[in-house]
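Quick notes on the structure that follows.
Excluded from the complex is one protein chain; the other protein chains are retained at their positions.
Here is subunit A:
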Amino acid sequence: MRIKEKIIEKILAACALVTVLTTLGIILILAIEAFSFFGKVSIVEFFTSTQWTPLFTQKSYGILPLLSGTALTALIAITVALPVGIIIAVYLNEYAPRRVRKILKPLLEILAVVPTVVYGFFALMIVTPILQSFIPGLSGFNALSPGIVMGIMIIPFVSSLSEDALSSVPDSLRQASFGMGSTKFQTAFKVMVPAASSGIIVSAILAISRAIGETMIVAIAAGSQPRFTFDPMVPIQTITSYIVQVSMGDVPHGSIAYQTIFAAGITLFIFTFILNNISYWIKTRYQQKYE
């Protein structure tokens, strides 16, 4: 009996260890392939050149165009998702009657359930043509449309995390504010939102991390032209959509083109890793305040 118990515990621990192996695997694989990539390409060129053309005859390995593409789409997405997400969170938490909340919340969650490839279709087939009708000169592939659609996709993500933050603020603060004669609006934005600010910041950081890792929407609707620009009207390429582009083709294992996706991958991984850890840190450091 005791032996059986011990064995079971070991098996369960092994299951948990798979997650550690996954992390180790990701870091090792990215590091090894990137290391041999940087044996062939100078790291200075990688971070300073403004040309990314590993698949052309005239090869150049500057990550900046992919970074600018990634930053641009993520920036557009967050500009859409953050204000809208916070407005929704405040509305649902402070204003909406219970019945309305019960209907709207699950409907909003549907936004988060739709597969990203479907959002890519929306961006290319619906949003781009609509935008083109009033923005002359907008290219068929551009950063604007996938950025907006990505923003729509992460709205429920921002709103539900912000709502959690708002609802963890003790009701006594709200009541005190009402007691002083404040309106709901004043209570919401002068008491509740500041009190929940750490949680809202966490939601914003995680949303940015989401946006820079998002792949299919940009792969479908942003074009695949690495370009060092912050112009949202022209085709661009992000780190993620570059990885997809190379994977769709037939690149031999061990070639430098094959290694570029790992070099791009590790850059992406480092950014998301930093953002995720900042948010985790804020969460553990500040969010316990009211408990």
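As a working rule, a residue touches a chain if its C-beta (ideal position, glycine included) is under 8 Å from a C-beta of that chain, and two chains touch if they have at least 3 such contacts; residues count from 1.
Heads up, the rule we're going with is that contacts and distances are computed from a predicted model.
As stated in its UniProt record, the chain not included in the shown complex is "Phosphate transport system permease protein PstA", which appears among "Peptidase M16", "YCII-related domain-containing protein", "Phosphate transport system permease protein PstA" or "Outer membrane lipoprotein-sorting protein".
From the options A:Ser167, A:Gln186 or A:Gln225, the residue with contact to the unseen chain in the full assembly is A:Gln186.
With the whole complex as reference, residues 1, 4-5, 8-9, 11-16, 18-20, 22-23, 25-26, 29-30, 33, 84, 87-88, 90-92, 95-96, 100, 104, 106-108, 110-111, 113-118, 120-122, 124-126, 152, 155, 182-186, 188, 206, 209, 212-216, 219-220, 240, 243-244, 247-248, 253, 261-262, 265, 268-269, 272-273, 275-277, 280 of subunit A touch the missing chain.
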